[in-house]
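Excluded from the complex is one protein chain; the other protein chains are retained at their positions.
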Amino acid sequence: MDALTLELLNGLSTFATLGVVALGLGIVFGLMGIINLAHGEFVMIGAYVSYVVHANGFSHWLSVPLAAVVLFVLGGAIELTLIRRIHRQPEVTILATFGLSVCLRQVAELVFTKDFRGVPNPVPGATRAFGVLFPTYRYVLIGIAVAVVVATLLAFTKSRFGLTVRAIVADRDLAEASGIRTGIANLCAFGIGAATAGIAGALVAPLGAIEPQAGLAYLPGAFLVVIVGGFNKLWGVVVGALIVAGVQTGVIHFYDAVWAQIASLGLAVAVLQFRRVSVEGASA
Amino acid sequence: MRLEAHELRSGHGGVPVLHGVSFCVGGGEIVALVGRNGAGKTTLVKTVVGLLRATGGQLLLDGEQITRHPPSRRIRAGLRAAFQERPLFSQLSVADNLRLSGHPVPEHVLAVFGDSLAGRSAQRAGTLSGGEQKMLAAASALASTASILLMDEPTEGLQPSNVEVLGDRLDAARNSGRGILLVEQHLALATRLADRFIVLSKGEIVDSGSAGERDLADRLSRHLAI
Partner (left out) sequence: MRRALAAGALAAVAVVAMSVALGGFRAGQLSLFLVFAALAVSLDFVWGYAGILSLGQLLPFGIAAYASAKITLAAPSLSVGALIVAALIGAAVAAGIGVAMLRRRPTAVVVGLLTLVLSLTAEQIAEQWRDITGGFNGLTGVPRIGAFGTELSDTAGDIVISVLALAAITVVGVGVSRPIGAVLIGIRSNERRMEALGYDTVRCKIWAFTVGGAVAGFAGALYVHRTGFVSPQIFGFTLATSVVLWTLVGGRGTIVGPVVGALAINFASATLADVWLQYWTLATGVIFVVVVVVMPDGVVPSLQRLAGRSAGRRRQPTLLPADAEPSGAPPHDGAIFEAIDVRKSFGFFRLIDGLTLRMDEPELRCLVGPNGAGKSTLLDILCGQQGCQAGTVRIFGQECTGKPSWEFARNGVSRKFQSPQLVDDLSVATNVAIAAWGADSSPWGLARRSWNAPIPPAASEILERTGLGERLGARAGDLSHGDKQWLEVAMALAGNCRLLLLDEPTAGMTVAESLEAAALLRDLHARHGLPIVIVEHDMTFIRAVADRVTVLARGAVLADGDVAEVEANPQVRAIYSGVDT
């Protein structure tokens, strides 16, 4: 019974991490039709922000909003200088963000070297609940991650800004002809996507080593979530994260991590086979 | 306010459609743009709004160059279009469509839809009939503050009683000083409303005239007859 509870909590923690990492990927893809292969690097930079915050003696909690701001600005700058030029060519965007990810990793290496950095756990210890001991920080992470995902999704579905962005997705031409400034909306969408990645990075920073290659580990999982959850539904990120986390936790419990990887990959391939995916995203 | 086009050229995917079209629409007049399918009417509307890039010629709004302006800037300068195809965001709800148009929807539109629209505001706009979509798009264009309206076949798919209602609203808009470019393939409404006519064929203006000219009806039906 306790073992099961622990697995459930582990699954929940995986779900929250996957969800908040995949969120920005889903936003940028669902709203702009852009596959951002540098998304993992945004997460990595978010983690470095929290390292810098810690190294300067500030509280870890400051790093979460700060990472969001830093990444929003960085994402906006990348949209303005790069993405904007190649926006409607999906293949070119893939390649450009592929190259961008190399640049970002290398800049991180130049600034912070290859050494592994770490951030101490701001909430050490474990909490006993539901009859099991579970690290307190993971509870906090689950709470914040879920809050961030829900708040972001609500913002996109309920606010005026969300409405204009959804209008652009639905019919770009009509949106422009309705007076919507699609350029600014795209800038904000990309910036927000990057900002959520920054939050994700700051949240996971205390859990593992921070190094320039750290972002790569998140990429396959995040893409699996987006593929499984569906490309052009924002709430699909939640569904996708639930399914992928469920499969991974379940398979790891009964077999091992290798099979968990194979299983979630097989799931993604199966989803692609059964659902005709309109991956031109915005234009479809 | 006055919209002028000089030798406007445009097309899509490298295919030239408009081969140098000049016309103007002033405040307080309705100019009917007629022509058969494929004559380039919709291309002209899209080029004026800025969805298609003009490959030549000039567009002026009150004497100011807008040829290179993005659509949103033209809209803010006082243009507004209601499109023939996909007039609404079909994946968004009716309520969202109304919010996007940014203006309160006038009473008469709700009246036309009867009580039914109120209950359907959460419904996707794509589930409205083609005529209802056109009516809603026309209504939100009319409800805007734009001084030049481009209406691309607004009556297509409308039931006759609604054509009447729409005609009255267009008439009222003209009388309040707005300029309207009315694209119509069908002559009934156009002859009733328009002050002037432009006939487009294969991307060129082949005829034009004022409502008063005696042989106008003959000329128009000759241009449009199958």
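Just a few scattered comments:
Letters A and B mark the chains as written, and numbering starts fresh at 1 in each.
Here is the rule we go by: a contact is a pair of C-beta atoms (placed from the backbone, for glycine too) under 8 Å apart; a residue touches a chain by one contact, two chains touch by 3 or more.
Here the structure is a predicted model, which is why all the values come from computation and not from measurement.
Considering the full assembly, A:P220 is the residue among A:G118, A:P135 or A:P220 that touches the omitted chain. Taking the complete complex into account, B:G157 is the one of B:G57, B:P70 or B:G157 that touches the chain left out. Even with one chain removed from view, subunit A keeps its contact list with that chain: residues 35, 37, 82, 85-86, 90-92, 94-96, 98-107, 109-110, 213, 216, 219-220, 223-224, 227, 256-258, 261-262, 265, 268-269, 272-273, 276-277, 279-280. Subunit B residues in contact with the hidden partner, per the touch definition given at the top, are 11-17, 19, 36-39, 84, 126-127, 130, 155-158, 184-188, 202, 221, 224-226.
The rule is simple: only the chains that are shown with their structure count from here on.
Note for the complex: subunit B touches subunit A at residues 46, 49-51, 70-72, 75-76, 81, 83, 86-92, 96, 99-102. Within the complex formed with subunit B, the residues of subunit A that make contact are 160, 163-164, 166-167, 170-171, 173-183.
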